[in-house]
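Read through the structure below, which is laid out as structure tokens, and then see the notes.
Note that this complex is displayed minus one protein chain, with the remaining chains in position.
We call the chains A and B, going by the order they appear; numbering starts again at 1 in every chain.
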Amino acid sequence: MLRAERLAAQRGGVTLFANVEFALDCGEALIVTGANGSGKTTLLRIVAGLTQPHSGQLSWRGESIAAFDRSVRAAALYIGHAAALKDDFTAEENLLSLAALHGPAPDRVAAANALREWSLDHHHDIPARVLSQGQRRRIALARMNLARRRLWVLDEPATALDASGVATLEKRVNAHLAAQGVAVIATHKPLALVGTMRRLEL
Amino acid sequence: MAATLEITDETRESSAWRGFAWSMTRDLKLAIRSKAELGVQLLFYVIVVTLFPLAVGAEPLLLRTLGPGVLWVAALLASLLSLSRIFAADFADGSLEQLALSPQPLPALISGKIAAHWMSTGFPLVAASPLLGAQFGLTADEGWLLALGLLIGTPTLSLLGAIGAALTLGLRAGGGLLALLILPLYVPILIFGAGSIEAARAGLGASAQLSLLTAALLATLVGAPLAAAAAVRIALD
Partner (left out) sequence: MSSIAWFRLASPASFFPLARRLVPWFSAGAAVLAVAGLWLGLLVAPTDAQQGDAYRIIFIHVPAAWMSMFIYVVMAFWCAVSLTFNTRLAAMLAQALAPTGAMFTVLALVTGAMWGKPAWGTYWAWDARMTSELILLFLYFGYMALRNAIDDPRRADRASAVLALVGAINVPIIYFSVKWWNTLHQGASVSLTSAPTMAATMLSGMLIMAFAAWFYAIAVALLRVQAIIVEREKNFRWSGELLRWVR
């Protein structure tokens, strides 16, 4: 499904990584690890389609793709470092808004279930600005419950999460992989994931 | 609850209209909630307009001559003031990335943002302009002409300004750079807008200027979102 050949990236003239290769099939996940500044975020942004690699080829479902490619925009769910939350919206509104941006309007029941699973149901009508970092990350990750996308690109999803948050994250990703989804995850913390894992150290 | 929604691989037809509606309603909701920025542009407009009689004296004939120009230039400056923020908040919290990655066409999403921006900043100027025009001795007819010109012109200013705002996203250079980039593009709007009142005063009728302003608006409606979308993608790269 997702294949990378001789990917290389530069930032300001400095080569971050070169000759990165991997191939992922349905139900497989790529775990990307590496020191700070090694280019994990850049690699994930390339996979999600935000950045063009300096050289090399990325292909999705057999077709080579460039940045902002239509097929990737329809297939990928990208949750980056920035949570993409509006401070003035409540958790529920943020969730519904982002889901509506990326697909058909989700129903509120599904959103409420998602918030409950991520332990946010008591905070569902408070503006996001007063929530803690961990709670904001939970809202961002709750998008996984509502997304029906094949490719998940998660950049350090476990940041600021407590143990129960990490457990919910693992549960969600495992369910996605079991449903034949594909995931590319950059992480510092080890995640207990089930299924075929490919590892990439930058 | 380990059940996950079924993955769907069909690429749905992306809809420009849905994208436009989504971003316009979202931005309007946010503008109303934050309340901080509502009315600031209008206040700025009124203050700048008031500065001119203080600077050149309140002699009625002078004010009448200067009036259309002052009211148009102040509208340009007020528009510039708010434009740098049109993408800034979304850029900072990561929402702009999500917009660029969504299946909806980015130009449509940006058009929605610009529409919301104009409604909260440009439209109040249009509404206030006849009143301010009266301060400069504009007749009632001229006041309506001013409002009509601004009604057609200020959306064009917002559209052009969005290109500049997208190009300068996240740069330290800030507002001054945006002004340098955008003001030359504003010159035709200014000339035809202020010129419409001059022409009416000279008895020539303002239809030529208003038609040109409308043509400029239509051309910008098509072109500016595309250019701004390209600039946003470049800034996100």
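As a working rule, contacts are C-beta pairs under 8 Å (C-beta built on N, C-alpha and C of every residue); 3 or more make two chains touch, one makes a residue touch a chain.
What you are looking at is a predicted structure, and each value in this text was computed from that prediction instead of being measured.
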item	value
Touch criterion as defined above, residue of B:Leu28, B:Ala134 or B:Leu185 at the omitted chain	B:Leu185
Of B:Val48, B:Leu177 or B:Leu221, the one touching the omitted chain in the full complex	B:Leu177
Chain A residues that touch the omitted chain in the full complex	11-13, 15, 52
Interface residues of chain B (partner: the chain not displayed)	163, 167-168, 171-173, 177, 180-181, 183-185, 187-188, 191-192, 195, 198-199, 212, 216, 223, 227, 230-231, 234-235, 237
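The definition used in the following text is that only the chains that are shown with their structure count from here on.
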item	value
Interchain centroid distance [CA atoms averaged], chain A/chain B, Å	35
Touching residues (chain side chain B, partner chain A) in the complex	1-9, 11-12, 14, 22, 26, 29-30, 33-34, 92-95, 97-104, 106, 233, 236-237
Chain A to chain B touching residues, read off their complex	48-52, 67-68, 70-71, 73-76, 78, 80-89, 97-98, 100-104, 110, 113, 117, 145-150, 171-172, 174-176, 179-181
